[in-house]
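A single protein chain has been omitted; all remaining protein chains appear in their positions.
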Amino acid sequence: MFIAMKPHATEAEFEAVVEKVKSLGLSPHPISGAERRVVAVVGNTGAIDPDIFAMLPGVAEALRVSQPFKLVSREVKDEDTVIRVGDVEVGGKGIVVMAGPCSVESEEQILSTAAAVKKAGASFLRGGAYKPRTSPYEFQGLREEGLKLLALAREKTGLKVITEVMSTETVPLVARYADVLQVGARNMQNYSLLERLGEVRTPVMLKRGLSATIREWLMAAEYIVSKGNPNVMLCERGIRTFETMTRNTLDINAIPVVKALSHLPVIVDPSHGIGLRKHVAAVARAAIAAGADGIIIEVHPNPEKALSDGHQSLNFTEFEELMRQARVIGQAIGRPLL
Amino acid sequence: MFIAMKPHATEAEFEAVVEKVKSLGLSPHPISGAERRVVAVVGNTGAIDPDIFAMLPGVAEALRVSQPFKLVSREVKDEDTVIRVGDVEVGGKGIVVMAGPCSVESEEQILSTAAAVKKAGASFLRGGAYKPRTSPYEFQGLREEGLKLLALAREKTGLKVITEVMSTETVPLVARYADVLQVGARNMQNYSLLERLGEVRTPVMLKRGLSATIREWLMAAEYIVSKGNPNVMLCERGIRTFETMTRNTLDINAIPVVKALSHLPVIVDPSHGIGLRKHVAAVARAAIAAGADGIIIEVHPNPEKALSDGHQSLNFTEFEELMRQARVIGQAIGRPLL
Amino acid sequence: MFIAMKPHATEAEFEAVVEKVKSLGLSPHPISGAERRVVAVVGNTGAIDPDIFAMLPGVAEALRVSQPFKLVSREVKDEDTVIRVGDVEVGGKGIVVMAGPCSVESEEQILSTAAAVKKAGASFLRGGAYKPRTSPYEFQGLREEGLKLLALAREKTGLKVITEVMSTETVPLVARYADVLQVGARNMQNYSLLERLGEVRTPVMLKRGLSATIREWLMAAEYIVSKGNPNVMLCERGIRTFETMTRNTLDINAIPVVKALSHLPVIVDPSHGIGLRKHVAAVARAAIAAGADGIIIEVHPNPEKALSDGHQSLNFTEFEELMRQARVIGQAIGRPLL
Partner (left out) sequence: MFIAMKPHATEAEFEAVVEKVKSLGLSPHPISGAERRVVAVVGNTGAIDPDIFAMLPGVAEALRVSQPFKLVSREVKDEDTVIRVGDVEVGGKGIVVMAGPCSVESEEQILSTAAAVKKAGASFLRGGAYKPRTSPYEFQGLREEGLKLLALAREKTGLKVITEVMSTETVPLVARYADVLQVGARNMQNYSLLERLGEVRTPVMLKRGLSATIREWLMAAEYIVSKGNPNVMLCERGIRTFETMTRNTLDINAIPVVKALSHLPVIVDPSHGIGLRKHVAAVARAAIAAGADGIIIEVHPNPEKALSDGHQSLNFTEFEELMRQARVIGQAIGRPLL
């Protein structure tokens, strides 16, 4: 960390900074420049908030040099994390496809979707049993009944199941049915939930918050990993910007940036990332080309009648076509679809 | 709601839209224009997602006219909600001041702060016992011990206590000690928590999420009120933008806009809203001038030594000066500080 | 357009709206709903600002249904615009590659770069002679001397030249040397410049503004086309968001969305879109996979010594590797690199 003094800081102010650094068990290295003085701080500053120094009298700015995340970073573990979910590897050479409806609505809906996405080549079935909705008056999901239907679909197709968990209380219940637990964007910084998920061994897919920086997202993953669960995959699902023609702005940059900073697998959600059914395939192709380890796609037997997110869900034919395109891009970059 | 067809939509597509409207128990009103046809939808469309229509073939756009929130809106209840916390009225003529440290750190710290802010004219003591932190390695709060210290400070000063609740499990515990339960920005859309808070009678202060629209914020309040707890105050604490010189961008516009849309009281948090100690007073003055019903300010006996948020906390002298300025602005607009 | 009255609007307010619509030569269609009344407006409302109605007493909201752009939209012209620059087609089946340094710095620099990017397969040479810089103290470009060097490089390699024009006065001068005139992001809404460019026949590449919506970007193109120059290509170069790890956030969604709304070609600038040299290739692959008609890449013989943008420029070897990857993705989607 570097602490830059103001041009006219007094000697006493400078000394106070040096003392503060020492009091935290760190080593101060004073440097005198032409216009101002600076203190370089050596030691383990990862847990120290630069603001502790920024607020001292005479200080112009305090800047952190190293990243605050540890366990999820490539500095600590260089090789890619590969998460094994039964016989499926997430984060390996192959590209994982997760597909299914926004919400589990009925036995027929989930079984027909499962059969269709399995046939088209997906290895995971997605489907919400607990649904976070902006309005309390909207459909909130079938809850445990939905979980049972997902398990039934798994039994019939061999697909792995990924579904969202919304609260600490339901973690054990959802973990009983799901192969991967999803944390939704709105809960990315629900630290009670993250800590609870650190105590189970079920893999977790952590969606990026609507306006979370990459740093905050990796820190949220650090919560889970630091509590003991190393099986975390990250999911880019678009961020909030001023653009209103699309539901979110898929941050394509985040794929190579996160892959370079962290060893965790990165999944991309084009359905939420653009929110427009006819453009989901284009964004899916881009995600694979940019280096994503997998994609998660909303598919519904009849999107026009879906209880939620129909406008961004593909029907079976559209999904088959998306899979064809995804396979072509995957092959081009040497990564087969699983 | 209005559903605009594309210029070349077919008769069959138009009919399908009309049928879809009817199937939802609503009345379609077709209108033929020069370039395109439109269906006006009459009935209670509050719970209907416009996307249900937007995705139908031949549809260009579906637009909602009315707001989706009900119970928190002035259309349902025109007069201001006044929340009585003991002898203090939040949302009445007077302006409420809440003050105290970011985190409760020790008995001495909280008692001295309580005495100082009481003397300067605050009516609420704030202080975190459970702290949401971006990093798992940072100080997480004194938890129940912190709650006990807040209760002790209340006993000694008569101040009301406001403190954050982070999870559903701790709602009963925190409610035992607190006069007002705070929901932090990161939990604004933690719907499990909101529903649980709808089941208690303790007043709730709901902070706006970092990138929440005003509509989403009011919908989050609707969750609490619709579950049975009408005692909700809203807290504007700054939103996330591209500007990096300040911690957040306090949305001053939100104050008159929310006051016009909703009958709930609006509190403003200048400390988080700008995040720079020397400018907190300027933002507090602006908030009162714009019509806020109260302000919440971080105060610490020794901000340089605070375990969190010291860079935006005022010391006692600075807080006294802020109170003096706030009082002057309050008087100018005919609203005394409580 | 739809004008929704407030629930308790008076008859007189309603009549005033109807009269206002008529006074503008448009036809009002009143509709009575359960809670409120609405006026649907039929006629050519493209040039009418909805706010004209939104502000009338008793009006809740006025909503535009159709898009305000005309000449650049697919509603007016369905087939793709193909811009011929000599023997190169921009917007046709093939993918165009433009490459070169941020700034023209010297004869040796521009000639060696031109030779290298030509050899690697580019068809356009980029290079700034007039440089918009955030600081008045930074290198502002070689100006006319730079234009001459670009022309020399064209002569030696056969590459087409694209370069930025920053002011109305220099349009004739720059047009004398350049094959395509670039409008930079900061000038996207410099309407004097856009109008001037509408009067020449040289093709224009219009970069998206740092925080321009897709609608505003297309309206800026409409300025040029409506003044008489139909040869406009659009360039997505990243937008400004809260994320600070990357220079901008490349809006990958914009590619399919703009291609669906407009017939104009879309070029993508991965160098500015992410701003990190080692990730430029990943973003370029994504852009092509998403349907871009071309890419523009910063290349420098020695990025470490570049006078501007060195951190996002590729050296010759890196650019060759990017071209190899771009070619593979292009082939996968059936679009050869030109």
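A, B and C are the chain letters, set down in written order, and residue numbers restart from 1 in every chain.
Quick note on the criterion: contacts are C-beta pairs under 8 Å (C-beta built on N, C-alpha and C of every residue); 3 or more make two chains touch, one makes a residue touch a chain.
Keep in mind that what you see is a predicted model, and the values were worked out from it rather than measured.
Visitor: Looking at C:E15, C:E108, C:E138 or C:E321, which makes contact with the chain not pictured?
Guide: Selected residue, touching the omitted chain: C:E138.
Visitor: Which of A:E15, A:E61, A:E107 or A:E321 sits in contact with the chain that's absent?
Guide: Looking across A:E15, A:E61, A:E107 or A:E321, the contact with the absent chain belongs to A:E61.
Visitor: Of B:I274, B:A306 or B:L338, which residue touches the hidden chain?
Guide: Answer from the full complex: B:I274 touches the omitted chain.
Visitor: Contacts of subunit A with the missing chain: which residues?
Guide: 2, 4, 7, 29, 31-36, 38, 40, 42-44, 60-61, 63, 65-66, 75, 211, 240-242, 244
Visitor: In the full complex, which bits of subunit C touch the chain not displayed? Write them out.
Guide: Spelled out for subunit C, the touching residues are 20, 46-47, 49, 51-52, 54-56, 68-69, 132-138, 166-169, 186-187, 189-193, 195, 210-211, 216, 219, 222-223, 226-227, 240, 277, 303-304, 308-311.
Visitor: So which bits of subunit B touch the chain we can't see?
Guide: 211, 213-215, 239, 241-246, 249-257, 260, 273-274, 276, 278-279, 282-283, 285-291, 325, 328-329, 331-333
One rule holds for everything that comes next: only the chains that are shown with their structure count from here on.
Visitor: With chain centres taken as the means of their Cα atoms, state the distance from subunit A to subunit B in Å.
Guide: The computed centroid separation for subunit A versus subunit B comes out at 26 Å.
Visitor: Could you please state the distance in Å, as a whole number, between where the Cα atoms of subunit A are centred and where those of subunit C are centred?
Guide: 31
Visitor: How big is the gap, in whole Å, between where the Cα atoms of subunit B centre and where those of subunit C centre?
Guide: Subunit B and subunit C have C-alpha centres separated by 38 Å.
Visitor: At least two other chains touched by the same residue of subunit A: list those residues.
Guide: Answer for subunit A, listing residues that touch two or more other chains: 211.
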